[in-house]
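One protein chain is absent from this view; the other protein chains keep their places.
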Amino acid sequence: MRLRSLIVSFAVFPALLVAACASAPQAAPSATPAAAAATPSPTATAVKSSGKELILATTTSTQDSGLLDVLVPLYEKQTGDKVKVIAVGSGAALDLGRKGNADVLLVHSPAAEEAYMKEGAGINRTRVMYNDFVIVGPAADPAKIKGTKDAAAAMKAIAAAKAPFYGRGDNSGTQAAELALWKGAGLDVPKGQAWYHETGQGMGPTLTVAVEKDGYTLSDRATWLSNADKTKQPVLVEGDKALFNVYHVIPVNPAKFPSVNKTGAEQFRAFMVSKDALAVISTFGKEKYGQALFYPYTE
Amino acid sequence: MGLLLEALQEAWRLLVTGDGDVYSITLRTGAITGISTALSALVGLPVGLALALARFPGQRWLVALANAGTGMPPVVAGLFVSILLWRSGPFGALHLIYTPTAMVLAQFLIAMPVIAAVTAGAVMALPPSLHLQIRAMGAGTVEYLWLVAREARLPLLVALMAGFGSVISEVGASMMVGGNLSGETRVLTTAAVLEVSRGRMGTAMALGIILLTLVLAIAFALTIVQQRSQRR
Partner (left out) sequence: MSGVPQSPAAALELRDVRVVRGRREVLHVRALEVAAGETLAVLGPNGSGKSTLLLTGALLLEPAAGEVRLFGRLGAEAGRTALRRETATVFQDAALLDMSARENVEVALGLHGTPRADRRERAMHWLDRLGVAHLAASRPHQLSGGEAQRVSLARAFAVRPRLLFLDEPFASLDYATRATLVGDVQSLLVSESTAALLATHDHSEAELLAQRAFVLVGGVPAQLGPVEDVFRQPASLEVARFLGYSVLPAALLARVLAVEQRATWGLVPPRSAQVSPGGGAPGAGFVSGTVTAVQGALGQGRILVDVGALLAAEIAVSELRALALRPGSAVTLRIDAARVAWL
């Protein structure tokens, strides 16, 4: 009697399993409403499947922008390859590459990337695109940085005013840029000071924290466009060259890690600077935000 | 207030229109957690019985270890499994990283100690004369274990619920070993985190509501079974 009920409840799990298996084959990704309508025709060059899965390590901001939701399916359609997009911070992505746990990287942390290349962990580092960082903050702007053209000067003003600032603190490309700005302002990283905070999280949550606490933060424009309340958290500083955010695609060095999918990695690298990819990149976001989120920036 | 309302509205919309993605994510969540709980029970129940009944040196330490295991931080389990399954790890050649199998593995590491510890506690709480009586009736080892487990079946059900509960709402390990890949390893918890980081609170809320409903449904079903068998 009771035993039967126990068996029945156990049957719930296998039933779910069977149902899930039935629907597992479908690998349709969620269609981002903001995706550009552009569906470029496949290039004439014959691309073949590398036969293996491709692990692409990239950053959370790249994934959150939604760009990869368009690019990756396009690539998969062209090559028949399966791409696994693992979104972590730039630092973590580079680390995956360093240990050979990914096949190709798409990151935006130039200083760290150079160190990475020096270690010989990657090959054929190729510039793909850029977008920019913006300093955003409360509309009241207590540090009075609105309209400043010099990003470093703006950071100095924030420090002087001891205005609350929220950094990523997660080894990401954005954090690297932030640290470079402090350095450029001639300041030590304000870690430990009462007005300086590190969220340890991605850009979206960091923006949320900053706006709740009336603080300043450094964000990439794409995430700001898609996440932030523009009136509550406006852009205060933009356009400085120091705020450029450059993306590179780096295949992991197969000589160092024989188990990487070197054909697939190279194919993906080539794809990222191909006409089709660049077409997608240059139009992505225009419809939803009125401006493109990324700009092609090939060598 | 406006955000909450908007979130609830979005949740309702998603649930009512039967969004295909949400549906498959829910099924996948149920399957992965169901399998990992079943495996954890398959191993955890006998381990718990053995911990409670067998006599061997260091038994007390092992029981303490099992009890400690109930506090296993999921992130640690995720890290451990990742290290094993990464290409750079000993089992990298199996290509199991970022697959549902890896998630089942990590969840197993979390739920199994829970089930084992609660089972051991339940069996140890049985009156000692019961153990003697069962053996006195002429039960061999297998029959003995079966009868003891049967006597403790209600607390064992609790053990199952505890094991299930410990993994259904887990996100750290699932994210790390599963990679939150759309269509493959995305489950309710990891999807919700992603939606939050994208600022899509309504969708995140919807996923949360579905998760809660799933948990409630299972808990409800198991509680009914428990109540029916309860001594009144």
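Order as written gives the chain letters A and B; numbering starts at 1 within each chain.
Assume contacts are C-beta pairs under 8 Å (C-beta built on N, C-alpha and C of every residue); 3 or more make two chains touch, one makes a residue touch a chain.
Computed from a prediction, not measured in an experiment: that's the story for all the values here.
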Interface partners of the hidden chain - shown chains only, full complex considered: B
Identified contact with the non-displayed chain, of B:L147, B:A162, B:M201 or B:A221: B:L147
In chain B, positions touching the absent partner: 127, 129-130, 132-140, 143, 147, 150-151, 153, 231-232
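Simple rule for what comes next: only the chains that are shown with their structure count from here on.
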Separation of chain A from chain B, taking each centre as the mean of its C-alpha atoms, in whole Å: 32
In the complex, chain A residues that touch chain B: 1-3, 5-6, 8-10, 12-14, 16-17, 19-21, 23-24, 26-30, 53, 55, 60, 64, 69, 84-87, 99-101, 201-205, 207-208, 226-228, 257, 259-260
Chain A-facing residues of chain B, complex: 20-21, 23-24, 27-28, 30-32, 34-35, 37-38, 86-88, 92-93, 95, 97-98, 150, 153, 157, 179-184, 196-199, 218, 221-222, 224-225, 228-229
